[in-house]
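Here the complex is missing one protein chain, while the rest keep their positions.
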């Protein structure tokens, strides 16, 4: 297990895969930096004039709807369709789905293009499962982890995607395959976009490792451990963000083996 | 006084209000992080397809025209109109008003939607007062603090908004109510977007405290003190930005009581 995760990270570092990100304005800098720190090579682009050309040469595609608008959604759809057509793995981050009808429609439309993986928090996964016609009925307005796991399972059945639900504990779900990751630190919730960063790292691992379940699982272990290392060094969320990039860059097998907490 | 400010911050932390930001690209990450550090919950969005839906569920709205373009101004106007209609407090940051006719028109148009507060530097407040038909005539090209305070007073009469003029000393003005805040540090001017960060924090305090004068006053005391704490720890503007987020996160009553400098 530890060797598998460590080998995946080594693959990312050795291959330095190109990862195309059509992502939100808030996290463009921080996720590009996380991808560089982990050893990948990020490109950020969003114009319908070129996203298909870029998908053709990239190792993986990351689509994140955080600050969506119609021209961006059009580019996301073109890129996702192209990725599905040419077999480039891609990951969907349905940021804020459930908050507005516009997000629900955009996220459900993208989910139909067969993402290899979907990552969201519990309420997003519940909402996306609902928008995709896969939700349990009568979900409580207070999101319970159990309900989101059930929704994730239905979403993975409906879409064929690995689904990652992140929070205090992270879950990776695909059919009968299930993993729970207990790494991370509560202060990570006070840094903007660390969920988006997890999604970007999943993109890097998809490009290097190919198996979507392994890619999600291994990427979440790596960011969880790097985040807890960073939080222990930090005086607050400002220094946590900085230490996180340093910890991803310096991530070693010994830290992985000592800190990993999964079941 | 100290208890009032401290209680306002505690309200922000206890309520963790949702704050919708239609803001500029430069500061999206840093203001989201400042809002999280102070205890609020930021959302960044800007599509006309959804901003009204988001205003309906947010505790406050922040509108910042720093990197404006027509589709964004359209969304700002929809959101501001909706906020005025449903009674959601909102704050306007007229970045760069006075520099171009386009900014003057956009800022004056937004100011007509009854922001609870307006925050700018001296030249922006003078320009906005002029664009809103409230300026003194014959303002010197060199902005004098006195002239900007006079303009702020006229602007508050014309718009009904609390006006905050920030600089070496910060002023909060509403009718006969006036406060001057002497906290802060000159190195803060070498970090991009700390004025925008002040505006975002005003949004968080508006959501938690409601009284716009108190919200502006208390938010500016908090960022002023956090900024001077950060500057004292910093080797330059790069580390100042990081320490500022940590200082907002760790802000305590003892630091407030020891450092506050107001009249």
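The first chain written gets the first letter, and so on, giving A and B; residue counts start at 1 in each chain.
Methods note: contacts are C-beta pairs under 8 Å (C-beta built on N, C-alpha and C of every residue); 3 or more make two chains touch, one makes a residue touch a chain.
Bear in mind the structure is a predicted one, so any value in this text is a computation, not a measurement.
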For the chain left off this view, which of A:119, A:154 or A:243 is in contact with it?
A:243
Touching the left-out chain: which of B:96, B:115, B:184 or B:203?
B:96
Interface residues of chain B toward the undisplayed chain are 24-27, 29-30, 66-70, 96, 99-103, 189-193, 234-239, 241-242
For the chain that got dropped from the picture, name the residues of chain A it touches.
25, 28-29, 32-33, 36-37, 42-47, 49-50, 53-54, 57, 71, 241-250
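By definition in this document, only the chains that are shown with their structure count from here on.
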On a C-alpha centroid basis, what's the spacing between chain A and chain B, in Å?
33
